[in-house]
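Missing here is one protein chain; the remaining ones are kept as they sit in the complex.
Lettered A, B, C, D and E in written order, each chain numbered from 1.
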Amino acid sequence: MPYVNIKVTREGGPDGTGPSDDHKAQLIAGVTDLLARVLNKNPETTVVVIDEVDLPNWGIGGLAVPEFREKT
Amino acid sequence: MPYVNIKVTREGGPDGTGPSDDHKAQLIAGVTDLLARVLNKNPETTVVVIDEVDLPNWGIGGLAVPEFREKT
Amino acid sequence: MPYVNIKVTREGGPDGTGPSDDHKAQLIAGVTDLLARVLNKNPETTVVVIDEVDLPNWGIGGLAVPEFREKT
Amino acid sequence: MPYVNIKVTREGGPDGTGPSDDHKAQLIAGVTDLLARVLNKNPETTVVVIDEVDLPNWGIGGLAVPEFREKT
Amino acid sequence: MPYVNIKVTREGGPDGTGPSDDHKAQLIAGVTDLLARVLNKNPETTVVVIDEVDLPNWGIGGLAVPEFREKT
Partner (left out) sequence: MPYVNIKVTREGGPDGTGPSDDHKAQLIAGVTDLLARVLNKNPETTVVVIDEVDLPNWGIGGLAVPEFREKT
């Protein structure tokens, strides 16, 4: 019954607009398998939700990502 | 002052692209009423946020929803 | 497969330390039933997580709850 | 290493479709600075994520925002 | 810069009160590695937060976990 929320920036992937469906499938499979191995959790009731966040909406170092990358 | 976050897959509804505004209104009214009845919470400061998640971004049973439905 | 997160302040209930287990059971049953009725969601895969938050950790009107209640 | 999630309704800003990138930059800078001043947290590892929520998806007083505003 | 939130029930582990610190370390390492492999994310800025939820606060199938397990 674990619930996992993965937030990543909306970038990369085949057309630069975020992870591909295959990437997402790998994340879902990988984290479900991890919870089964480490905590013996049942994959059938492991919920994974992936949120993709636009770059201006993600801040690090006091800056939004686009500006952060310009300056670092 | 409760805060309720409801995450559902972006499907169903009148045009298959997710709950209708009426559906969302029913969820908001229903959960606000539930908190008032059970915990005597003030509806005026009960916040409800509904997130709609694309099917490839929602995992169950180690698979993204589209693939999960193909296999089950 | 909905996921619902309910955040309430850690108060009330039989001994003033937060909702009783029965209260929580009513919230879980109520929100699961609401999602089944409104969106035809399967109760068996509806996940509900209730978070109880200490009063000094909850802010409204720019004040933590204890101070907010003193002033209003 | 703080993580801050700011949820606001998708409105306002230059074209009424939500906060401008400059608004978001001010929120990111402001909350990062606040955590540095109050808790001496390192801005370099302070993560801020801003979620913009459609009005029908945000409930207050048992109503979705559009209806809430009509009635109040 | 990914942010991952893992919510699990507060059970299991060496004394039945939830995952051990070693379990948590394995989850943190595993999910950070997964994001590096699949999306080439930098481990140095990958944040993982694990929440442990009391059984009466976790609902599945319309029931709190303790009752759900009695009935299934």
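Details
The rule is short, and it goes like this: a contact is a pair of C-beta atoms (placed from the backbone, for glycine too) under 8 Å apart; a residue touches a chain by one contact, two chains touch by 3 or more.
Everything numeric here is computed off the predicted structure, so don't read it as measured data.
For the chain that does not appear, the touching partners among the shown chains are B, C, D, E. Residues of chain B that touch the chain left out of the display are 1, 3, 45, 47, 49. Mapped onto chain E, the footprint of the missing chain covers residues 21, 24-25, 27-29, 31-33, 43-52.
Residues of chain C that touch the chain left out of the display are 7, 53, 56-64, 67.
Everything that follows uses one rule, which is that only the chains that are shown with their structure count from here on.
Note on connectivity: the fewest steps through touching chains from chain C to chain D is 2.
Comparing chain pairs A-E and B-D, the larger number of C-beta contacts belongs to A-E. Rotation angle, chain A onto chain D, C-alpha superposition: 120 degrees, expressed as a multiple of 5. Centroids of chain A and chain C (each the mean of its C-alpha atoms) stand 27 Å apart. Spacing of chain B relative to chain E, judged by their CA centroids, is 22 angstrom. Within chain C, contacts with two or more other chains are made by residues 1, 3, 27, 31, 45, 47, 49. If each chain is drawn as a node and touching chains are joined, the picture fits none of the line, ring, star or complete shapes.
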